[in-house]
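Can you keep this structure in mind? I'll have questions shortly.
Missing here: one protein chain of the complex. Every other protein chain is in place.
Right after this comes chain A.
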Amino acid sequence: MSLSIEQVRQVAHLARLAMQPEQAEHYARQLSSILDMVDQLAKAQTDAVTPMAHPLDLHQRLRPDVVTEPDRRAAFQAIAPSVENGLYLVPKVIE
């Protein structure tokens, strides 16, 4: 399976990764070689096989519906790149 430069640009857009035009060709080559390796999976006979999402057959635990977390808002905002009056700042979203 080989990826075109256009496909790489589209994937980078979906993943929200800025990519320089000259990098796209390089990534196209590398990602194609990874997908070529992955294509070995086609050899496996998996018709009646149930997909395995997780190593353990666990059920999601439930806990009592009580508040357990203290208010750590100030600590969490202290590590944010840009805050004001308790709000996270981002570039203007609505024109």
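Basically, contacts are C-beta pairs under 8 Å (C-beta built on N, C-alpha and C of every residue); 3 or more make two chains touch, one makes a residue touch a chain; residues count from 1.
By our rule, contacts and distances are computed from a predicted model.
Colleague: Pick from "Phosphoribosylformylglycinamidine synthase subunit PurS", "Ubiquinone biosynthesis accessory factor UbiJ", "Glutamyl-tRNA(Gln) amidotransferase subunit A" or "Carbohydrate ABC transporter substrate-binding protein, CUT1 family" the UniProt protein name of the chain that isn't shown here.
Modeller: For the chain missing from the view, the UniProt record says "Glutamyl-tRNA(Gln) amidotransferase subunit A".
Colleague: Pick out the residues on chain A that sit against the missing chain.
Modeller: Output for chain A: 3, 7-8, 11-19, 27, 30-31, 33-44, 46, 49-56, 58, 60-61, 63, 72, 75-76, 78-82, 88, 90-93.
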